[in-house]
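Heads up, this is only part of the complex; the chains shown haven't been moved.
For reference, chains read A and B in written order, and residue numbers begin at 1 within each chain.
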Amino acid sequence: MAKKLAIIASKGTLDWAYPPFILASTAAALGYEVYIFFTFYGLALLKKDLSDVKISPLGNPAMPMPIPMPNLMQVLPGVETLATAMMQKKLKDKGVASLDSLRSLSLDAGVKMVACQMTVDLFDFKAEEFIDGITFGGAATFFQFAGEADISLFI
Amino acid sequence: MAKKLAIIASKGTLDWAYPPFILASTAAALGYEVYIFFTFYGLALLKKDLSDVKISPLGNPAMPMPIPMPNLMQVLPGVETLATAMMQKKLKDKGVASLDSLRSLSLDAGVKMVACQMTVDLFDFKAEEFIDGITFGGAATFFQFAGEADISLFI
């Protein structure tokens, strides 16, 4: 019987967008059944348009930066956009697949993606903002799968 | 035999306060035995007075805001309080239960809540700041339950 991986994807920034899709696509390639429940800020990762998925160095002194930048500069307008562009360039230069590709790859490999209905209602998201191939559900839906899973991760 | 869910609740902001209580109360309703170990910033979620549980848009470009606000404005005094008030209003308007209600609901459903003794000592919390019905323990206590759990989540 196939191993099972259950993931809760709760964050929506560029750095935390990668782990769910990298882990899901890797596990699927290894023959796992994979289920991702997207909730709270994580809903952003299911949008057709991923250009809003950004990164911020604020409050994360562990982020490797090409040039050390004091927090006082980090709050200036444009720094978030700059940090996002730098991270995207780094990922591309190093041959890391884009979020979009990893997401498609995961879907093609049979990863089940479920959007948290409560969050959709809370933040007034529209169903048409989201990609095709996903379903909508609640926390109880998550437990149906996770209760039988070999690995469960809250990201 | 009942399924078991073990949670480590390590964060103390309003956004990350919801997942432990929503997952715990849902799982309990589905017949799970649930155990939450509150550690580090998560200890704040066991206080009688939850009015200190706030949210900050700083460093989280994924937070849906009614009006886009540059980081330069987000550091101004009062913005944290404003963001907290806006999120609380949104939750209330959408009929999401308050943290306090979800916590009581979880306790009433038999969810076991344990406060990390090391953190209590570290931050000089007083036992009387916490709600009734909880116990105190260490990481070893957590493993006693988690080692037999079907699902373990670090939030």
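The definition used in the following text is that a contact is a pair of C-beta atoms (placed from the backbone, for glycine too) under 8 Å apart; a residue touches a chain by one contact, two chains touch by 3 or more.
Owing to the predicted nature of the structure, the values given are computational and were not obtained by experimental measurement.
Visitor: How many copies of the chain make up the whole complex, given that 2 are shown?
Guide: So the full homo-oligomer, as given in this file, consists of 3 copies.
Heads up, the rule we're going with is that only the chains that are shown with their structure count from here on.
Visitor: Taking each chain's centre as its mean C-alpha position, how far apart are subunit A and subunit B in Å?
Guide: 22
Visitor: Across the complex, what residues on subunit B touch subunit A?
Guide: 3, 15, 18-19, 22-23, 26-27, 29-30, 32, 58-64, 70-72, 74-75, 90-91, 94, 96, 150-155
Visitor: Mind pulling up the subunit A residues that touch subunit B in the complex?
Guide: 6, 8, 10-13, 39-41, 44, 53-60, 74-77, 79-80, 118, 121-123, 138-140, 143, 146-147, 149, 152-154
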